[in-house]
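Chains shown are a subset, placed as in the full complex.
Labels run A and B following the written order; every chain starts at residue 1.
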Amino acid sequence: MQIHINGEKHIVDRGTTLAALVETLGSDPRGIAIERNLEIVPKSEHGTTILEDGDQLEVVQFVGGG
Amino acid sequence: MEDNNAAAEGLSDDFLIVAGRSFSSRLIIGTGKYETYAQNAEAARAAGAEMVTVALRRVNLSNHDEDRLTDHVSPQDYTYLPNTAGCFTAEDAVRTLKLAREAGGWDLVKLEVLADQKTLYPDMQETLKAAEALISDGFEVMVYCSDDPVYARRLEEAGCCGIMPLGSLIGSGLGIQNPVNIRLIVEQSRVPVIVDAGVGTASDAAIAMELGCDGVLMNTAIAEAQDPIMMAKAMKNAVIAGRQAYLAGRMGKKRYADPSSPLAGLI
């Protein structure tokens, strides 16, 4: 199925959890935050959150800024 | 890093207290515009900073080996102050800071809602709206604002824990444009007043502190100096100097001269 991550299309298998996705993305789960369809998904729920077709994800982290 | 800071300069009992947190350094620095995060980290050390502002941006999924801010300027060593730079509505700012809280687990934040790309001047209507929403959601809000003393009062009444009026436009280096308003804000505020934006060189920071401000926040003045590390040291000392001058109480100004050597006993 297809989802959007940070505005880009991605294909993922049905039943993929957010935690699994983060791992495949290879990004360190510490220090990131995820918004799914404009709702923040707490880290504690990454493992139990099943992605659905058309999900809009925002995956953000801290960068330098003034 | 106490020995690098005010404490070492004989101000051991003079702390900046924001939202119950106590800091011996009154200089907050941004983490943008540096050549590298390594340089950024070295500047933060040289500045004796204890708080740094940080931005929240999308993870770059195509490159995982990108250098990470947190690996150089660690949240273990510095209090992160997530900002909302780039937000032009209260809604965007609130959304951004909720993500920041989730990412870092901190509720002390720096709110800024800007009006336009050209001036980056704060949109005070949206800023107040966002401040109220964030405070009711449990955030501790330090707020970037204009030097309008009336709005500064409203923001304090809304529960902001730090008032951060601009000295001049962000990144302009034009110093403190309106010392009269800054003084009015200092006189009326019961929470810390921290000049944010506009400082261009050391004397600008000293002037802000001499007006009675509780601290200074800067980014470009250090990051765009020809030698950022040296300028970081300059700013650290300038903020301490201005603070001490404010506490010391300056001499009066005179229209004419006044000799420093005794007139008696001249040969």
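Note that in this section contacts are C-beta pairs under 8 Å (C-beta built on N, C-alpha and C of every residue); 3 or more make two chains touch, one makes a residue touch a chain.
What you see is a predicted model; the values in this text were computed from it and never measured.
Though each chain kind is drawn just once, the whole complex in this file has A x4, B x4 as its copy formula.
We take it that only the chains that are shown with their structure count from here on.
Averaged C-alpha coordinates give centres for subunit A and subunit B that are 33 Å from one another. On the side of subunit A, the complex with subunit B involves touching residues 5-8, 25-27, 31-35, 38, 40, 42-43, 58-66.
Touching subunit A in their complex are the following residues of subunit B: 30-34, 37, 40, 53-59, 61, 64, 68-70, 80, 82-83, 85, 95, 98-100, 102-104, 170-171, 219-220, 223.
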